[in-house]
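Of the protein chains in this complex, one is absent; all others appear in place.
Here is subunit A:
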Amino acid sequence: MNQILEINNLTKRYYNKTALDDVSVSFQKGKIYGLMGPNGSGKTTLMKVIIGLHKQTSGSVLINGVPLSYKTKASVSYMPTENYLYDSFKVKDIVKFYQDMYTDFRTDYATKILSDIGVDLEFRVSKLSSGLVGKLKVALALSRDVDIYMLDEPLNGVDVLARDVILELIVNSYNENKVIILSSHLVSEVEKTLDHVVFLKNGKLELSGDAEDLRLQRGLSIENIYKEVYK
């Protein structure tokens, strides 16, 4: 079965807003997906429903054919866009937390990539710059050995040089048995890494397709398709 994540008629309503409106889309193994859309289009809500931080109003989400529950969280590694790490902890304490809480966490791999990207284990999270927090969050998410990686705005608050490092980490995590979903406003920066794009607009699925096919069909780059969709 190539399909790893299936979303059917997913709707999520808040107080006076529909964040996701009858979204149906599926994700297949061995691909890097770009979840595209401006602020408020529903990208973050979709990811939070998949990881179980939000509960859907209606519709279903299946991970490897299994409906969402606390058990399916074991198959998903999610990097929220916000700084969610315990402020009072040192980086090494956060790594230990992941090691204790996730049986699939690869501590040696995490330690190695944190060293490669310049995040010292002795640093306290509250003292890290937003760029270092960004690198740390990506490293933690990618150090788990799971089926689905979801990275919400992994390039946010990160300088140009660090962006390349993060994108390289993401591409290096690619594996034919896994799916990587990343959302980003910086379409031009992530375009070259994407196999498939999913455009959300006001909570609805606007467009979904193979990145290369869309480029050929429309004669435009993904960035220009984005501009066309959201103009």
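FYI, contacts are C-beta pairs under 8 Å (C-beta built on N, C-alpha and C of every residue); 3 or more make two chains touch, one makes a residue touch a chain; residues count from 1.
Simple rule for what comes next: contacts and distances are computed from a predicted model.
A.B. asks: Can you match the unshown chain of the complex to its UniProt protein name from these: "ABC-2 family transporter protein", "Vitamin B12 dependent methionine synthase, activation domain", "Cysteine desulfurase" or "Iron-sulfur cluster assembly scaffold protein NifU"?
C.D. replies: UniProt lists the chain left out of the view as "ABC-2 family transporter protein".
A.B. asks: Decide which residue listed in A:7, A:23, A:36 or A:51 touches the omitted chain of the complex.
C.D. replies: A:51
A.B. asks: Which residue, A:100, A:122 or A:176, contacts the hidden chain when the whole complex is considered?
C.D. replies: Only one of A:100, A:122 or A:176 touches the chain omitted from view, namely A:100.
A.B. asks: Which residue among A:61, A:85, A:113 or A:200 touches the omitted chain?
C.D. replies: Selected residue, touching the omitted chain: A:85.
A.B. asks: Please output the residues of subunit A touching the missing chain, sorted low to high.
C.D. replies: These residues touch the chain not displayed: 13-15, 48, 51-55, 70-74, 78, 80, 82-88, 93, 97, 100-102.
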